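Structure first, then comments.
Every protein chain but one is kept in place in this view of the complex.
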Amino acid sequence: MYSVNVRDHFMIAHSFQGETFGPAQALHGATYVTDATFFRDRLDADNVVVDIARATDVLHRILGRYNLTNLDTLPAFEGVNTTTEHLARHIADTLAGAIHDGELGETARTLDRIRITLHESHIASAAYERPLQP
Amino acid sequence: MYSVNVRDHFMIAHSFQGETFGPAQALHGATYVTDATFFRDRLDADNVVVDIARATDVLHRILGRYNLTNLDTLPAFEGVNTTTEHLARHIADTLAGAIHDGELGETARTLDRIRITLHESHIASAAYERPLQP
Amino acid sequence: MYSVNVRDHFMIAHSFQGETFGPAQALHGATYVTDATFFRDRLDADNVVVDIARATDVLHRILGRYNLTNLDTLPAFEGVNTTTEHLARHIADTLAGAIHDGELGETARTLDRIRITLHESHIASAAYERPLQP
Amino acid sequence: MYSVNVRDHFMIAHSFQGETFGPAQALHGATYVTDATFFRDRLDADNVVVDIARATDVLHRILGRYNLTNLDTLPAFEGVNTTTEHLARHIADTLAGAIHDGELGETARTLDRIRITLHESHIASAAYERPLQP
Amino acid sequence: MYSVNVRDHFMIAHSFQGETFGPAQALHGATYVTDATFFRDRLDADNVVVDIARATDVLHRILGRYNLTNLDTLPAFEGVNTTTEHLARHIADTLAGAIHDGELGETARTLDRIRITLHESHIASAAYERPLQP
Partner (left out) sequence: MYSVNVRDHFMIAHSFQGETFGPAQALHGATYVTDATFFRDRLDADNVVVDIARATDVLHRILGRYNLTNLDTLPAFEGVNTTTEHLARHIADTLAGAIHDGELGETARTLDRIRITLHESHIASAAYERPLQP
């Protein structure tokens, strides 16, 4: 199994609902250093998993929807706790949609899996990994 | 599949038995920067894999049993080579026990897998990954 | 010259005033991975620059004043752009005060300099370094 | 499942064929920080996945075939785009051969899988993971 | 003293002249992960050392002159050993020129010092630090 990983980041404000979150119920924020990993069994005709430049661009565009915002005010997250885990899945699902829409090129449609890892500090991260094929 | 990772460290002395270990048969030591990774298929009602604060506390408590000790003198490791691999498993099994005992909360009992990674330097690490369910 | 460095982090929301800041004028947030570095010419009687455990505790307490808050609402930052540079200085000055007040012990009063470095992502950081003696 | 990881690096020149690669069609180069990861279900009699010193030596010897060369002139890569993905597989297959030849010792023959990860910068990497058993 | 650091990278081929360089006399290459650090005593009216977005852009443009090239063929390096040290200075001097030309804005002209650090692997780097004022 081959994989390729590209890294970018976004910076947001948010707050959590529920006593479990203790002081994190207050409005605060985070930098999420974001790894997008693409998996496939065979390389394409150019000997790549995915065009790294395009993958970097698509990831940057997706993270740009959240970068420098307050997640509490985005319709996509209304009534949702935007935990690192939830954000990792949300971004992975958005990236999967972009791949199905051809934004990473034709051959990217045959990718096997993707994983999004969000590093919220030097000591904590969360990830979500999902298949791309139905 | 979702995952969450938290990081801590512990510092120990130990020595190895057996010619394979060459100069590492002498008493020496290591800092183990430790990653605990928790895996599950679905998030709980709070939208998390595990309560990160609790996971951090439990990991810190477990590593505290070894931190600032000479492993050669601990009953748990009598007659055992405390290689990085062995320590990774020992800590993973201890963490699994703590989860079964409810130290990470009720919902943590349905975690799928855990992995312990011990970084012994900038160029070497070992890990052990195991299921939590019987 | 000797130095000792300890690392911690805090997570905040804030926004900036002024067209220079472009989209960062909107409410957003950051994780600041924080390095506190202590400098001195001679070690104390225990052969240390500073008691690392105490330094870690004091840094954690200082960062705790900002962790999980919206900086825009804190009196200390009223009418101020809480840029990474400004925060680095604010924390360095606060730490200098704590040292003068003896929170790091008697011998820490003779420290020469301190530096606070705030890493806001994997590609950007800011720092402030200042003397401790008048 | 246990694993052990060792890290080394190599520095090469190369160029790519095909319009997909844009400006990377020109002769350029890269440092590949290389992680070799070894997986197995059970530890051997010495309580290790693999002898770390031997694994480090074998990896260094394999990377030494490419280090400080122009990959475009090596017979092994004639007519091939030496993408990071392709190199990861090439090195993984070479390492698998070395293991089958006994260079990592008898017990290493029962390793389950290996993975080679090549970090080409602080924001991009590629990996290839393969089984060792037929 | 305040400082701000931004990071980028470039990937090049080159070779060295002189027996000191041993096997590095052959054509090979490197990824240089590049830190540009800007120093000043006082913040400007916006409470910054330098506009981070502009600094990132200017650094990217400067590194773009070398990225994906063979340094041996660039007139700027004719007859010169493009060691990491030499490249660090070359880039620092180029950046200083850009600052004097106003590419980082008016207030950047009063910066005190800059430093360029080039990381050629996980175990080696070189840097050059210079004043900006005459």
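A, B, C, D and E are the chain letters, set down in written order, and residue numbers restart from 1 in every chain.
Here, contacts are C-beta pairs under 8 Å (C-beta built on N, C-alpha and C of every residue); 3 or more make two chains touch, one makes a residue touch a chain.
Remember, predicted model here, so these are calculated numbers, not experimental data.
J.: Determine which one of B:His9, B:His60, B:His100 or B:Arg130 touches the chain that has been left out.
T.: Of the listed residues, the one touching the omitted chain is B:His9.
J.: List the chain E residues touching the unshown chain?
T.: Against the left-out chain, chain E lists 18, 20-22, 80-81, 83-86, 88-89, 122-130.
J.: Please give every residue of chain B in contact with the chain that is not shown.
T.: 7, 9, 11-14, 23-24, 26-31, 33, 67-70, 120-123
J.: List the residues of chain C that touch the chain left out of this view.
T.: 1-8, 43, 46-49, 51-53, 56
Basically, only the chains that are shown with their structure count from here on.
J.: I need the common contact partners of chain A and chain B, sorted by label.
T.: Common contact partners of chain A and chain B, which must touch each of the two, are D.
J.: So which of A-C, D-E or A-B is the twin of A-D, meaning more than half of its contact pairs are the same residue numbers?
T.: Among A-C, D-E or A-B, the interface that shares over half of its contact pairs with A-D is A-B.
J.: What is the distance, in whole Å, between the centres of chain C and chain E, each centre taken as the mean of its C-alpha atoms?
T.: 27
J.: At least two partner chains per residue is the criterion; list those residues in chain A.
T.: 7, 122-123
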